[in-house]
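The structure under discussion is supplied below as structure tokens; questions concerning it will follow.
Note that one protein chain of the assembly has been removed; the remaining protein chains are unaltered in position.
Entry: chain A
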């Protein structure tokens, strides 16, 4: 007969009271665990979206030069408007990165957003965007062709763009579209892209970058998309790009951004929010703990006689202390266990509804168990000490 079986028996003897006491812990643990699980569910969903590319993409975008070393700030355009940074990136820059022949780099694609209209007729507009690039782009973005392929003279349609331009047409290859009034034959159609970041491709028409620049009378491209050859190659690829670009743009008018950095930023934002919400939820755990202390204090008063008998029979102060502490710890652990079960159910259901995986994480369960243990001990100590320090005569006098 150890302290825990005594505690279990006492909890069972006062079932309703124990259940109500544990309820505070149940709610607290439920809230903390559910929020943490949902948080990590969202996080793994976002990472999943990135990792369909393996988070290996690196983008080179134009930036204001920092000639004096001071960082430029935005809002310095004409009329103090918030303006786009004028691009100085060229196709040659992209070629230079390719020519570095780094084993860390697998694909390099110049990307030019073309400020032209796209239409199935010589005059008109579909509202679709046109992008000039090379075949590498599709490999880097992992876009696959439903039909045809990308050529230097033709156009490739995203899956939604096909429906907009040629409603009801299954195979548009050979038809002509007008990009900035220049007639271009359709040579390929893409599969629908589902990734969070590649959905834009669905509404886009792709043409060869040189031809695109020529049509829109531009000299500079919008960005350079680089795919590293693997997750471990991202940093190496970034260094190569920076080295090559710094030689060609000593003024530093470019920025190299890795997808991993974006992922990191999103992750850290999400964990901040999750931690904040869990912290709020933890307040209910605190309230639950005070509930336990309250009930345990009442219990001690009610059980003076039992404490007196046990002490008369030779129970040491420490025996009584352990008995009462065991009871409050067991009570809060039970509450914690029920809270975790409920939370498993809830996050599963929410995950199903919201469409991302939100199972219980080991972290969340460990957190809950740790928290309930802590609450049980912290709030059980005062009542347990009161019980233990009672003089047996005093305890027995109370009828």
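Here, a residue touches a chain if its C-beta (ideal position, glycine included) is under 8 Å from a C-beta of that chain, and two chains touch if they have at least 3 such contacts; residues count from 1.
Everything below uses one rule, namely that contacts and distances are computed from a predicted model.
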Options "Macrolide ABC transporter ATP-binding protein", "Cytochrome c oxidase subunit 1", "Succinate--CoA ligase [ADP-forming] subunit beta" or "aminomethyltransferase": UniProt name of the undisplayed chain: "Macrolide ABC transporter ATP-binding protein"
Sole residue of A:147, A:192 or A:309 that reaches the chain not shown, by the stated touch rule: A:309
Absent chain, residues of chain A that touch it: 1, 9-10, 13, 305-306, 308-319, 391-394, 396, 399
